[in-house]
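Just below is one structure, and these are the notes that go with it.
What you see is the complex with one protein chain gone and the rest in place.
Labels for the chains are A, B, C, D and E, by order of writing; each one numbers its residues from 1.
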Amino acid sequence: MSPPNPTARRSVAELQAGERVDDQVYRVAQKDLRTTTNGSLYIHAVIADASGQMPARMWQASQEIYDSIPEGGLLHFRGRVENYKGSRQFIIDGLRRVEPGMFNPADFLPSTPHDVGVLWKQVKDALRNIKNRDLLALVGKFVNDAKFAADFQRAPAAVQLHHAYIGGLVEHTRNLLRLAEVVCPLYPEVSQDLVLTGIFLHDAGKVRELAFETNFEYTSEGQLLGHIVQCVLWMHDKCREIERETGKAFPADVEMSLKHLILSHHGKYEFGSPRLPATAEAIMVHYLDNLDAKLAMVAEAIAGDTDAGSNWTAYVRALESRIFKPDVMGTRQPNP
Amino acid sequence: MSPPNPTARRSVAELQAGERVDDQVYRVAQKDLRTTTNGSLYIHAVIADASGQMPARMWQASQEIYDSIPEGGLLHFRGRVENYKGSRQFIIDGLRRVEPGMFNPADFLPSTPHDVGVLWKQVKDALRNIKNRDLLALVGKFVNDAKFAADFQRAPAAVQLHHAYIGGLVEHTRNLLRLAEVVCPLYPEVSQDLVLTGIFLHDAGKVRELAFETNFEYTSEGQLLGHIVQCVLWMHDKCREIERETGKAFPADVEMSLKHLILSHHGKYEFGSPRLPATAEAIMVHYLDNLDAKLAMVAEAIAGDTDAGSNWTAYVRALESRIFKPDVMGTRQPNP
Amino acid sequence: MSPPNPTARRSVAELQAGERVDDQVYRVAQKDLRTTTNGSLYIHAVIADASGQMPARMWQASQEIYDSIPEGGLLHFRGRVENYKGSRQFIIDGLRRVEPGMFNPADFLPSTPHDVGVLWKQVKDALRNIKNRDLLALVGKFVNDAKFAADFQRAPAAVQLHHAYIGGLVEHTRNLLRLAEVVCPLYPEVSQDLVLTGIFLHDAGKVRELAFETNFEYTSEGQLLGHIVQCVLWMHDKCREIERETGKAFPADVEMSLKHLILSHHGKYEFGSPRLPATAEAIMVHYLDNLDAKLAMVAEAIAGDTDAGSNWTAYVRALESRIFKPDVMGTRQPNP
Amino acid sequence: MSPPNPTARRSVAELQAGERVDDQVYRVAQKDLRTTTNGSLYIHAVIADASGQMPARMWQASQEIYDSIPEGGLLHFRGRVENYKGSRQFIIDGLRRVEPGMFNPADFLPSTPHDVGVLWKQVKDALRNIKNRDLLALVGKFVNDAKFAADFQRAPAAVQLHHAYIGGLVEHTRNLLRLAEVVCPLYPEVSQDLVLTGIFLHDAGKVRELAFETNFEYTSEGQLLGHIVQCVLWMHDKCREIERETGKAFPADVEMSLKHLILSHHGKYEFGSPRLPATAEAIMVHYLDNLDAKLAMVAEAIAGDTDAGSNWTAYVRALESRIFKPDVMGTRQPNP
Amino acid sequence: MSPPNPTARRSVAELQAGERVDDQVYRVAQKDLRTTTNGSLYIHAVIADASGQMPARMWQASQEIYDSIPEGGLLHFRGRVENYKGSRQFIIDGLRRVEPGMFNPADFLPSTPHDVGVLWKQVKDALRNIKNRDLLALVGKFVNDAKFAADFQRAPAAVQLHHAYIGGLVEHTRNLLRLAEVVCPLYPEVSQDLVLTGIFLHDAGKVRELAFETNFEYTSEGQLLGHIVQCVLWMHDKCREIERETGKAFPADVEMSLKHLILSHHGKYEFGSPRLPATAEAIMVHYLDNLDAKLAMVAEAIAGDTDAGSNWTAYVRALESRIFKPDVMGTRQPNP
Partner (left out) sequence: MSPPNPTARRSVAELQAGERVDDQVYRVAQKDLRTTTNGSLYIHAVIADASGQMPARMWQASQEIYDSIPEGGLLHFRGRVENYKGSRQFIIDGLRRVEPGMFNPADFLPSTPHDVGVLWKQVKDALRNIKNRDLLALVGKFVNDAKFAADFQRAPAAVQLHHAYIGGLVEHTRNLLRLAEVVCPLYPEVSQDLVLTGIFLHDAGKVRELAFETNFEYTSEGQLLGHIVQCVLWMHDKCREIERETGKAFPADVEMSLKHLILSHHGKYEFGSPRLPATAEAIMVHYLDNLDAKLAMVAEAIAGDTDAGSNWTAYVRALESRIFKPDVMGTRQPNP
C-alpha cells in the first residue's frame, strides 16, 4: 500500500499509525498544558472531525502556543501518527490558524452517517399519516418553524448516551416513527395519531436543552428545567398560538394527554419523569423509545470497542452490563 | 349537663354519644348499601361538616332510599348518636332532601380553623416585601386574578397528607412566608425576593390539580400533569401576558430560576420533582416547605389520635414513624 | 326484552340482575362457610365459567352442604341474581352434583376470546421463518412434542398480571412473534432467528411453573425454580436430545446466547432474572415482551373497571399507576 | 503593582503566580516521593495554612530530603509560584526545619473566617434562653467543662462535607441556634427548650468522632461508634453526674426525648440514624440542620469553583446536583 | 375417645371442636365490642394461655359486660368450642372475675417449650469459657444483677418475628452461644471472648425495649431509643461501675470493640444499626444471629401453618418468601 498523499484531505478516521500529515484541518476538542518532569512544557489535546477523534501531543510547547489554540475551534496541523499502547496518537509538529470563514467548526463535529435531509423528509412523511386535525395543526406549527426545523436536524439525541452526534435527534425520531408505523396496526386500540405526535415531540426539547454549535453540552436552561418540561412549555405555546390564529380552543383532553405522554416518557421518576405513564399511548412511546435507544447503545458499544482480545466490551453504565461482542448468528457481516 | 336542644345547630364535632338529633343538615361524605346476613338491607355512610366527620348507619334501608342520597351532597338527618367500640356512630332514623339553594355544600367541608381572609391578607402583606419589579409584577398577576385569588383561599394544601382542608393552601403558604421572613435575613446571600415568590407559587398549582367543591380529589389534568408542571405552565402564561402588556421581555434568567425552584421543590425524583434543587433559593424553599408540612402532620396525628391508652399515635406513612404523644415539656397545654 | 329462558345455557357474563336460573352448571372458584351473627350458617362462594365470575351466597346453609361442594369443581345451580352495592350477586337456592364425565372443569376456566387453534397455527407459521437449522431443530423439538403443544395452548401467561386465562400464553407469544416480524427488519444487525426462537421459549417454562387444570396456581417446582430456570433446563434437555439423535454437537455459542436471552428477559434482578441483557437480541425481546404485557394490563384494567363515576381505574401495581380511562382519540369504540 | 516583599508574611491565599518567596512557614498537608522517567526523584506535596492550600513540587529531591519532611508538620519554604494549567503551583527551591515551639501547627489548618470567641459567646447567649432547669443544668455541664468548651470551639463540623474547618462546629451550631430563635416562636407547640438543647448537642459528639490537631480525620472510636452514639453516651454521663451532685433523678422522659432527638437527627437510617424522628422537636432540628448545612455546601461549592468558563460548579455528591453559579438576583455582590 | 372432664385444666392448645368447658381460666389477649346488623351487641375476643390462643365470641353482650373484661387480664370462662371455617372458635356462655392473686397473668403468655432455668444455666456455663478478665467482669455484672437475670429469663426475643414468647431471649441467646462454641474454634483469629460476650449482650437491651408483663409491646423508651442503643448505654454504665469498684480503667479498646459489635449486629442501616460491622467478631455475631433467627422463623412458619392443602406457608415478610413445607429428607419426623 503506497502512503497516502500528505496534502489530500484525510479524515481522523482514515489516519494510520506511521502516516505523516503536512496540512490538515481538525477541530480541537480539548486542550491541556502540562509540564514534563524536567521542567519543559507539552500540550495534551484531542483532535477531531466528523469522522471521529484522536489524542494528540505537542512536545516543546510554550504558554504562547497553548494560548493560541482555540478550544472547540479549528487549526491546520502538521505532524505524524504514532502507535501508543495499541492506539493511535497524533504528534503535532506544527500548527497555524485557519482563515476566518474558510471552514465551519460544526462540520467537524461527529455526525450521523445518514443524509439528514432524507431523515427529515422521512419524519415529515410519517407525520402526514396523522389524521386528527388538531394534532396535525400542532405538528405543522413545529415543522413549519424554520428555526426549529433547522435545529431539529442538527441536534444530537443526547450528550453521550446514544445517537450523540449531529443529526442524532432526527435519526432517533425517524427510527421511532418507523417503529410506530409497523407496531401501531397491531394494537388498534392505541391511537396512532397520539403516538406519532408524541414520538415527534418527545425529545424535541433537546433542541433547547443542549448546545451543539461547536461542542455538545447542556444549556443553563436545559440543566435547570430539563428537555421534558422545556418541550411541554414549547408545545403549550404552540397550542396557544393555534388558538389565537383559529379562534378556537385546542381540545383540552387531547392537549393534556399529549403533555402527559411527554412528561412520562422516561418511565421512571429517577430518570426525570415527574409522572408515570398512565395511558396506552404513553406506555407504547416509552417502550419504543427504550428499544431504539438501547439497541443504539449496543451497536455503539461494539463499534467503539478496540480491545480485539476480549469477547466483551467495557461496562456500559446505561445498560448495567458489558456487551457480548461475537456475531454469533452472522447478522453483522457486510454481506450476509 | 342538660341535653342539648335537638333542633339547635349541632356540628358533627359537638355531637355526644347518647344524644338525639331531630333535624340537622350534614354532608354525606361516603355511602354504601349493604345486605345483612338475614337478607335485609342497611346503609353505611359517613356524615360530615366543616367541624369533622362520623360514621353512620341506617337499618331497614332500601335501594330506593339509597339511590335518593346524593354522594357529596347535603341532607336533613333525624337520629341518635351511639357509642360503638369506643367511637361515636350515628344511627339514622330518617332523612329528607335539602331545599335547593338553602345550603352550600362547600360549607360542610373540613376547613381551616383560621380566618381565611386574614390569612390571605397576611400572604399579600408578605409579598409586598418583594423588591424586584419583575417578580412583583408576576406576583401581582396572580394576586389580582380574581378567580385565582378565590380558589387559592379555598384550596386544601393536599388531599390528605397535611393541611387537607378548605383554606389549607393559603394557611400553609402563609406559614412558609412567615418562616421566610425570619430565616432569609440570616442568609443574606439567598435572594429573599426569589424565595418569597417561590413560596407563593410552589403549591399554587394545587388550585388546578385538585377539585374541592364538594369533595377533595384529583382532577384529571392534575393526575396527568401534576401541580408542579401545572404551576410552571401557569406562571409561564403569566410571564407572557406581562410581556405582551409591557412590550418588554421578562428576564429569562429570573424566569428560569423561578421555574427551576418550583420544579425542584419536592427535593427528590420519587416525589415527582423532575429536577433536584440546584440553587440556594430552591434548597431553602424545599426545607422550609418540609419543616412546616411535617410539623403539621405531627400536630394532626396527635390531634386525630383517639387511643388514650397508648403513648404513640398510629403509624404515619409520610413520617415513616409513629409519633410520641406525651407533652413532655408542657408546651402543648394552654395553661400548664 | 323478554326474560331469558331459565334452562337455556346462560354464561356468567350473560346473567342479569333480577334473572332467575333453574339449572346451570358453574365452577366453584372459591367457597367459605360463615356464621351469621344470630348463629345460623351461610356459604360465601364465587361461581365462574370461561366467561367470567360472580360472588354468590347461600343462606340457611349447613356444614354438610358446605362439605359437599368441591372447590375448583362443578355443580348444578338453582337461584337468582341480585344487585348488591351496584354489582351482581348470585343467591343460591339449590345445588346438586354434576354427573362425573358430563362436563370438563377446564371448560369453566377464564379463556382467551381468540381461537386457540388459530393462535397456535400463527405461532407455528411465524417460527417457520427461522432460517438457522439448529434453532429450527430446537423449535421443532418443542412444537412436535405433543404434550408440550397441548399444554402450551392451554397455559395462562401469568397467574394474574396479564393474559391470565386459558390460552393466554399462546396469545401473548403470538403477539410477540407478530411484533418481531415487523420490528426485526428495521434492525438488520439483530438476529431475527434468535429473536423468534427466544420469544417462542421465553415464557414456555410457564407450562411447568403453573398448574392450570381446575385453577391457576404455582406448582412447587415452579415456586422453587421459577419458569426462567425451568425453561433453560428444558431447552438444555432438548439440545442434548438433538445431539443424541444427530450425533453432532449443538453449536455452543448459539445455545448459550439463547439461554442468556431467556435468563435475562425480565430485564432486572428484582424481577427474577439472574443475568441482565447483554446482547441486542436479549434487549429486543425484553422490550417487546414488556410492550405487549403492559398494553394488555392497560386494556384489562379498563375492561375490568366498573366505576363509571371516575375517569381513572383503580391503582395497577405492576404499572405503578392508575390508568386514565377516557377514549380521548376515539380509537376504542369504532363499532361496539 | 509592586512585587510583595518576599520576607513579609504571605498567606497561601495571597501568593500570586510569578511571585518569589524567601522564607515562609507553611504546613505540609500531604507529601509524596516520585521518580521521573529518567530516574531522578522529585517530591510532590501540598502546602497549606489557615487561608487555603496549594500543590507544590521539589525537583532534584532525594530520599533523605523526603524523609525529613514531617507530614502534617511545618517547614520554612524558599521558592516561587508558577502557573500550571491555569492554577498556581509552588516550586520548592529549599526548605528547613521550624524551631520547636515557634509555631503551632494548628494555626495552619483551614479556619472559620469568624471570630471563634464571638461564636462561642453567641452560642452561650442563645442557650441562656432555656427555661427548663434540668436542661439548663445539662447544658451547663457541657459549657462549664473546660476541655469540652475548648474542643467545641476548635472542632470542624465535618471532615469535608460542610463547615470543614477549625471552628466549623461552633459556627454551624451558632447558625442553628439563631435559626431556632426565630423559627420556634412560629410553632409554639414545639418546645424551644428541647430544640435549643438538642441543637447544642446534636453534633457535639464530633469533638470525639474527629481528630483535628494537625489534620482532619476520624478517630478509631469515631469510626467504631459514630458521633451520634458518642454524644448520647456523653450526655448520659452528664445526666448521671448531675444526679450524683443533686441527689435527684434527672427526669426520665426529658432525657429520653433528648436522646431520641440526637439519635434521629440525621433523619434517615442510611445516614446513620438508628431511629427516625418521632417528635416535633426531632423533626425541627433535623430540617434546620439540613437547611444550614446544605446552604453552606452551596456557598462552599460556588466559592471553591475555579472554572470561570462554566455557569455550573462540579457535581456536589451530597446535593446530588451541580450548582448554578450566576448571581441572578444580585444578592451575592454587595459591592462588586 | 371419651369427652374430657369439663372442669379439669384444659389448655387452649388442648381444646377440641365440640368440647364443652365449664370453668377454665384464660387470658384475654384482645377484646372488641361489635354491633350485629339487627342492633344487638356481641363481643369478639381472643383467649390465650401459654399453650396458644383462639378467637372467641360472646353473643347477646352488653356494654357493661364488655367493660368488665380486663384486656391482658384473666377470667373464668364457661362455653363451648365450635368449628368455624375450619378453625376452632370459642363461644362464651359466661364469664366471671378471677380472685386477685389466685393466678399470675404472666403464666398465660406464650412461653418457650424449654425449661428456662436450664437455658439460663447453659448461658452461664458458656460464658464461663471467657478468659479475658475484663469481659468476664462485665459479664458478671449482668449475670449477678438479680433484676437483669430475672428479666433476661422472661423476655421474648422479639414482639413477633421469632422466639416471640416468654423465655425467647434466653433461648435464642443460648442457641447463639452454642453456635459460637463450635464455630469459633474453626476461626482462631476471631476472638471467642469477644464473640461470647457480644452474643450475651447483643439483644440484652430487649429487656428494656419490650414490656412483657401481661402483653408483648414496646416501651416508650424502647421505641425512642431502640434496644441497640439501650444496650450500649447499659453496658457503658456497667463498665463505669466496674471502674469505680476496681479503681482501674476498663480497657478502652475492648470497650469500644464490644460497643461497636452491639451497634452493628443488625448488619444494615435500614434495620437500625447505626454502624456496619467492621471487625471479624462483629461480622461473626451478625451472621450467627441471622442463622438462628431465620431458622426459627422457618420452623415457626411451618408449625403455625394450618392450611393442609398447600405445600407452602403464607408469605413471611422477614424472609421475603413463602416457605416450602414438605419434609423432603425426612428430618422432621421423629420416627420416619
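Just so we're on the same page, contacts are C-beta pairs under 8 Å (C-beta built on N, C-alpha and C of every residue); 3 or more make two chains touch, one makes a residue touch a chain.
As the structure is a prediction and not an experimental result, all values here were calculated from the model.
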- Item | Displayed chains contacting the withheld chain | A, C, D, E
- Full-complex touch with the removed chain, picking from E:A17, E:A299 or E:A314, is E:A299
- Looking at the whole complex, which of C:R88, C:R275 or C:R332 touches the chain that is not displayed? C:R275
- Note on the structure: Of the candidates C:A29, C:A56, C:V232 or C:V316, the residue in contact with the absent chain is C:V232
- Query: Of E:F103, E:F148 or E:F324, which one is in contact with the hidden chain?
  - Reply: E:F324
- Task: Pick out the residues on chain D that sit against the missing chain.
- Result: 32-35, 37-39, 63, 220, 223-224
- Note on the structure: On chain A, the omitted chain is touched by residues 36-38, 40, 42, 59, 83-85, 311-312, 322, 324, 326
- Message: Suppose we count only contacts with the excluded chain; which residues of chain C make the list?
- Response: 220-221, 223-226, 228-229, 232-233, 236-237, 240, 252-253, 256-257, 259-260, 263, 269-275, 278
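The criterion applied here is as follows: only the chains that are shown with their structure count from here on.
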- Query: Which chains contact both chain B and chain D?
  - Reply: A, E
- Item | Chain pair repeating B-E, as identified from C-E, B-D or A-B when over half of the contact pairs by residue number coincide | C-E
- Query: Taking each chain's centre as the mean of its Cα atoms, which chain lies farthest from chain E?
  - Reply: A
- Taking each chain's mean CA coordinate, chain D and chain E are separated, in whole Å, by 46
- Note on the structure: So, in whole Å, the Cα centroid of chain B is separated from that of chain C by 44
- Going through chain A residue by residue, note those that touch at least 2 other chains and give them in order. 220, 223-224, 253, 257, 260, 278
- Name the shape of the chain contact graph, picking from line, ring, star, complete and other. other
- Query: What pairs of chains are touching here?
  - Reply: A-B, A-C, A-D, B-C, B-D, B-E, C-E, D-E
